[in-house]
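Note that this complex is displayed minus one protein chain, with the remaining chains in position.
Chains: A and B, in written order; residue numbering restarts at 1 for each.
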Amino acid sequence: MSRHVVIVGAGPAGLAAAAAALRAGARVTLLDASDRPGGQYHRMLPAEYEAENNGRLHHGWDDFDRLREHVLTHPRAEWWPDSSVWSLERADDGTSTPRVHVLRGPADGTGRERHVLMPDALVLATGAHDRVLPFPGWQLPGVFTAGAAQALAKGERVVVGDQVVVAGSGPFLLPVAASLLEAGSDVREVLEANPAATVLRGWSTRPWELASQTGKAAELAEYTGLLARHRVPYRLGRTVVEARGDGRVEEVVTARLTADWTPVPGTERTVAVDAVCVTHAFSPQLELPVAAGCELRDGFVHVDEAQRTTAPGVYAAGEITGIAGAPASRAEGLLAGWTAAGGDPSDRAVRSVVRRRDQGRAFAARLAAAHPVGTGWPDWLRPDTLICRCEETDYRTLRAAAEDPATGAPRAVRLGTRAGLGPCQARICGPAVADLCGRSPDRAVPGLASASHHRRPVAQPIRLGELAAPPAGPPEKEGEQHP
Amino acid sequence: MSPRIVPASTDAVRRRATPLTITVDGVPVTGAAGQSVAGVLLADGRRAWRSGPSGAPRGVFCGIGVCFDCLVTVNGERDVRACRRRVCDGDVVTTQSREAGEER
Partner (left out) sequence: MRVVVVGAGIVGAACARELARSGFAVTVLDRGGPAAATTAHGEGNILVSDKGPGPELELAKLSRRLWPEILDGLPNRGGVEWDAKGGIVVATTEDGARELARFAEGQRAVGVIAEPMDERTLAAAEPHLTRDVAAAVHYPDDAQVQPSGAATALLADALRHGAELRTGCELLGARVEGGRLTGVRTSGGVLPADLVVNAAGPWSGETASRLGAPVDVRPRRGEVLVTTPLPPTVFHKVYDADYVGAVGSGAQDLQTSAVVESTRAGTVLLGSARRRVGFDDRIRPHVLAEIARKALRLYPGLAGAQVMRAYGGFRPYVPDHLPVIGPDPRLPGLWHATGHEGAGIGLSVGTALLLRELATGSAPSLDPEPFRADRPAVLGADASEGAA
């Protein structure tokens, strides 16, 4: 009986993991919340669009298309689209792979079926989303994350605006600007918050490590060429410090930043826009690794040389282990899938994969060095700036709670101000609240889970009626009932 | 100007646009099969359709199901992420508010 590997997330890492696990002989169930594979990087147009040339919007489309075809049609693979993992349940014995509780059906539907999978191994490849630091006016309609603009453009050909500023930090600003230009929008400027000195220092040390990332470098060169052709200024050391408008964004205020992202007074400029796209960094989606009991290091899932996490039977790949782009995610996915399926990580067959994974890790380190999130950004907040968008907790309220010894512990701040208690469950404001309160999470003691903002035992919303309904029996799969 | 959809006729990806109609608070809005609810609303020129606890308008922020700012009611189902739900012809979409005293 071959091993059953469940893979959560069908982006570059998850799809690669599926291919490698199949190659190692495993039976694979590949899940994704979306109805099409590809993740955010290879977000496909809907089937109903019947696009003849979807690849035009993507890099590495042909390879992706082949991989997708291979995995989805493989006799030992089962593809579960529209599948949300709402809970991971650690095993009683503490040594078995967690159970995977899945909802299958249209996003946020009411009659989705509950399924419980009991795999031999679990690969988590849940990716990351934009981290946007709060700034005055960021709740105005017309302020988008860069990822939103990209998802709408690549995923359904919707353009967020005609006069757009793209701001934040990191190479991701470039493809977002490129997508907008491709769709005919006027990109007013692209703003990298880090000054040139930081970016150059990050990229120029140990240049031999970049040699392996030629694909990524060529992709970035293509974007910068496009910006130049459209005469879009790419400015470093400047960012959006305020969005203004009556019921929607009408203009943004940008300001020069010092190296640590403190806005420099007197350098403000106003730019008329109908949309602004922002990304300051990426937040890994860690609720499932945290539920599985995986140890985190420096904000990412800690994995060993074979992509094993510290939780039994659980492997991790892609951006939840570090932000390094799609090629690195693929290499990690291949290795994770291979070892999850029982493959030997020192096998010759995966030697080149291990090398690419190691190169990817080096790339992640220099990406982080070139595009760090500064510490001076709270200077652009005002007392009434919203920090928690859901519950509209403002900076003044949060600071007051954090500075009072009676209410200042993370859990008490959260319950007292409601920051992070709304529908997004701290996915958006969690990192900012943690930074602004300047406290380490409450110490974990037996029976008291840490107050980490990544802890979401209900990992995706589930309707009461769905929860009350008994789970459907494990589909086909003998063996699943008796792991 | 406002958000818009790249017309299928000029789109370099060479695609089809199969029209469909939904209603938003009773008003018919046309979109294309395969779009998300959020995509249809944006392409219709709407930027905001929900209000936060203070009553301030909200629309799409993250676009990938993380921020829960774009929630709508679809065919009577509350709290559907508009950016993640694909539209079906005839869907009845109603907008939601967190403002106290609002019943929607």
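The criterion applied here is as follows: a residue touches a chain if its C-beta (ideal position, glycine included) is under 8 Å from a C-beta of that chain, and two chains touch if they have at least 3 such contacts.
No experiment lies behind these values; they were computed from the predicted model shown.
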Note to self: Among A:S329, A:Q425 or A:S452, exactly one should touch the missing chain; which is it?
What the structure shows: A:Q425
Check: Of the residues A:S2, A:S96, A:T110 or A:T224, which one touches the chain left out of the display?
Finding: A:T110
Note to self: With the missing chain put back, one of A:H101, A:R330 or A:H454 would touch it. Which one?
What the structure shows: A:H101
Note to self: Take the complete complex as the reference. Which residues in subunit B touch the chain that isn't displayed?
What the structure shows: 76-79, 98, 102-104
Check: Residue-wise, where is subunit A in contact with the chain that is not depicted?
Finding: 87, 89-90, 101, 108, 110, 116, 391, 404-412, 415-416, 418, 421-423, 425, 442-443, 445-449, 451, 456-458, 461-465, 467-468, 470
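Everything that follows uses one rule, which is that only the chains that are shown with their structure count from here on.
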Checklist line | Rounded Å distance, subunit A centre to subunit B centre (Cα mean) | finding: 23
Note to self: For the complex, give me every residue of subunit A touching subunit B.
What the structure shows: 33-35, 40, 45-54, 56-57, 106-110, 129-130, 139-145, 147-152, 155-163, 182-184, 247-248, 274-275, 285, 389-392, 422-424, 427-428, 461
Note to self: Touching residues of subunit B toward subunit A in the complex: what are they?
What the structure shows: 1-6, 11-18, 32-36, 38-39, 42-43, 47-48, 52-54, 56-69, 71, 77, 79-81, 83-86
